[in-house]
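Of the protein chains in this complex, one is absent; all others appear in place.
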Amino acid sequence: MSRLNVELPGLSMRNPIMPASGCFGFGKEYANYYDLELLGAIAIKATTAEARFGNPTPRVAETTAGMLNAIGLQNPGLEGVMTNELPWLEKFDVPIVANVAGTEIADYVETTAKLSKIKNVHAIELNISCPNVKKGGITFGTVPEIAAELTKEVKNVSAVPVYVKLSPNVADIVEIAKAVERAGADGLSMINTLLGMKIDLRRRKPILSNGYGGLSGPAIKPVAIRMIHQVSQVVDIPIIGMGGIQTAEDVVEFMLAGASAVAVGTANFTDPYVCPTIIEELPSLLDELGVEHITDLIGGSYKTCNVHS
Amino acid sequence: MSRLNVELPGLSMRNPIMPASGCFGFGKEYANYYDLELLGAIAIKATTAEARFGNPTPRVAETTAGMLNAIGLQNPGLEGVMTNELPWLEKFDVPIVANVAGTEIADYVETTAKLSKIKNVHAIELNISCPNVKKGGITFGTVPEIAAELTKEVKNVSAVPVYVKLSPNVADIVEIAKAVERAGADGLSMINTLLGMKIDLRRRKPILSNGYGGLSGPAIKPVAIRMIHQVSQVVDIPIIGMGGIQTAEDVVEFMLAGASAVAVGTANFTDPYVCPTIIEELPSLLDELGVEHITDLIGGSYKTCNVHS
Amino acid sequence: MIKKDWLKINHHETIAANIMELKCSGPLVKQMTQPGQFLHLRVDTSDDLLLRRPISICDVDLEEETVTMLYRVEGKGTKRLSSKQIGEKIDVLGPLGNGFPLEATERGETALLVGGGIGVPPLYNLSKQLKKRGVHVIHVLGFQSKENVFYEKEFLELGETYVVTVDGTYGEKGFVTDVIKEKHLSFDTMYTCGPTPMLSALQNAYSDRRLFLSLEERMGCGVGACFACVCHVVGDETGTKYRKVCTDGPVFPVGEVVL
Partner (left out) sequence: MIKKDWLKINHHETIAANIMELKCSGPLVKQMTQPGQFLHLRVDTSDDLLLRRPISICDVDLEEETVTMLYRVEGKGTKRLSSKQIGEKIDVLGPLGNGFPLEATERGETALLVGGGIGVPPLYNLSKQLKKRGVHVIHVLGFQSKENVFYEKEFLELGETYVVTVDGTYGEKGFVTDVIKEKHLSFDTMYTCGPTPMLSALQNAYSDRRLFLSLEERMGCGVGACFACVCHVVGDETGTKYRKVCTDGPVFPVGEVVL
């Protein structure tokens, strides 16, 4: 009897835990640490149409309870991912979420069209935190109309459900969420990183060679919880929650806020075993909280009907 | 010979350190801990036209390297502040920054008109992170046009320079900053808190009775540094920087990012002596960094002319 | 006058289920004269826990400059505090707030001290000081269950002591209010600290008596500057009057604030 399984569009997950995109490569490295089939799903690193080297190093900086990254979407490109990475993952019975990035709509469309047809890709995660070169560098994810247009075009070509990964760097996350839902998104992933910076006092220069980078880790958790709480009450599509998750308690908090599953990013760096540890600890935490099935938690902070008290 | 003094519109500060609004009451409490004249300035708690009790408790929650607050702008109202709080502060030779909040433009105008004429009020800080009731609850600080309109109206009546305190909960902080500069702001304060939430797993309810609250503390520092770095390069008015400052090193980082002075908020709760401690530590840190006068640091992360290397 | 210092841990042990007894010393203790005041502890210096934890003064030895605190291991902060070893130092701000008024009870009168759970500790030094002033003290201490009971012996040494457990596994069964009625305890002044439902029950039953209640609220600064810990004032029609638990309280006379 499973108490942890979660059914989401395209993703039949044995538990709600997946490593977050960009924090788990294409799975090979952590496969040296544990059996990847323990995971509910795997979100692989962002894939772009062409191979990319990314930004110059340093690409990471530590901040209080967080980290900044400016990897710059390094990846082997669509061809590389299809020929080298995804086939290797086939031996694991675990659904893959393919994260797709680009600099214009055509990139996303091309990449999605091809990736979504690969056997073990069960869902596409649209990374809309990238700047749109055609629109003068405005980030896709900050303008509802642009986010919606991108979603629609990608949905047209995708063979699997599409999750749109929202950027938290906006004034009104609800507006964006509703726009992509209307445009056909099957689910949402939230949140991506907050834009941040750290300066080296002695060199008087940013630590990241790119200047700005994405802030992740427990520092941003309250922002993620708030956004998921806002959005989950007004959309009808499920949310994969992320942002600072480190423990089973964090997972419960995200689900109470309205997430249907979660992704763990930065915490993999602190502890490579964090995902299986969380999965192992969940059942006893559910016992302690008097929860039978993990899905009973979803939206529990506003859905009174679920509360056992 | 002072190495720490900073001259800003309306504010002749003996050092760049002021306690942040809302974290220092009206000065009375911390006056039991140290001489308030050690400070560069004091930003007093937000004043509204009418007295307010604020939100029900709990009003604070701790998060990793941060805290959430939903005080709800409790304050004795314009009359109370003018008759009880400001006169008491007169005995200290330290400039006061009066933080002004409201729910519609008329509130801000009324409060500023009166407060700005009080002898020891040297500057007004406009808290534009409040929801505008007349515009359906949209936060003043998230729409450039509304922020600009508010700034202009307030400038019209203010007898002292006006600093506009920006909300970080926006997609494009530069746009807002430019709009309020054009509308006549004499300076900027940034950043206010990020909107966040924390949920109690057992009660399944937000810890704050208000649900959402403002995230402050070191968790948000990278966001503050990034925004100040972005804005200071494109505006000609000075910036009072804040968000997670705890140490003299943090002050230097904010000034390198482009702040001309700083405010210390949450850290007062961790250590009531934090402001005088920072002030005391600054000179030796300047020595270590080879900086003669603290103002040489301003914008040092992008102004190469200032670098001694 | 110093208000914050590093106290050295002399003693740290578990005395009941999840309840630790912590003794530490330093010159700051000299100022801890008022029972019912609290200390604001920084549990460690890492930056993930920013807020201090308010913990009541349970007892002080002014000669030895030693203060005793009893605390329940609850969340992140008290868990981390519980790992501190003898010899380590801890950053203490205080004493803060207004404690129990000793002068409210005259020599020869009887004071009833009613504590619930982790509200029991501040009553201990209060009882000692009242007794020293010639006040007759009676204690009613309520706990969840047998395993949670602490300091019974210590209170017994000062006077009559009734222990009550909700589940009846130790002492009387029920709530503190039950015992006060059943035992017909009479008193001139009542001092109490404990969970809000207990305080409300006592307030309802004894609103016409000399009753002092110690409140709990989540705090930011602990010194009166942040307005985190306010409560409404009884009978205030404007709804804007307030008291701060950290500086006006934590102890209030009955009828002053809304619980």
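Order of writing sets the labels: A, B and C. Residues in every chain begin at 1.
What we mean here is this: a residue touches a chain if its C-beta (ideal position, glycine included) is under 8 Å from a C-beta of that chain, and two chains touch if they have at least 3 such contacts.
Only a predicted model underlies this, so the values are computations on that prediction, with no experimental measurement involved.
Interchain touches from the omitted chain, evaluated on the whole complex, reach A, B, C.
Across A:G25, A:P131, A:G211 or A:P283, the single residue that touches the chain missing here is A:G25. The residue from A:E7, A:D35, A:E62 or A:E288 that touches the chain not shown here is A:E62. For subunit A, the residues touching the absent chain in the complete assembly are 22-25, 28-30, 32-33, 45, 51-54, 57-62, 64-67, 69, 71, 74, 76-77, 217-218, 246, 266-273. Contact between subunit B and the absent chain runs through residues 64-65, 218.
Residues 44, 46-49, 80 are the ones on subunit C that touch the missing chain.
To be clear about the criterion, only the chains that are shown with their structure count from here on.
Chain contacts in this assembly form a complete graph, since each chain touches every other chain.
Core chain by CA centroid proximity to the global CA centroid: B.
For this pair, subunit A with subunit B, the centres built from the Cα atoms lie 33 Å apart. Centroid to centroid, with C-alpha atoms defining each point, subunit B and subunit C lie 36 Å apart. For subunit B, the set of residues touching two or more other chains reads 64-66, 218.
For subunit C, residues that reach two or more other chains under the stated contact definition are 47-48.
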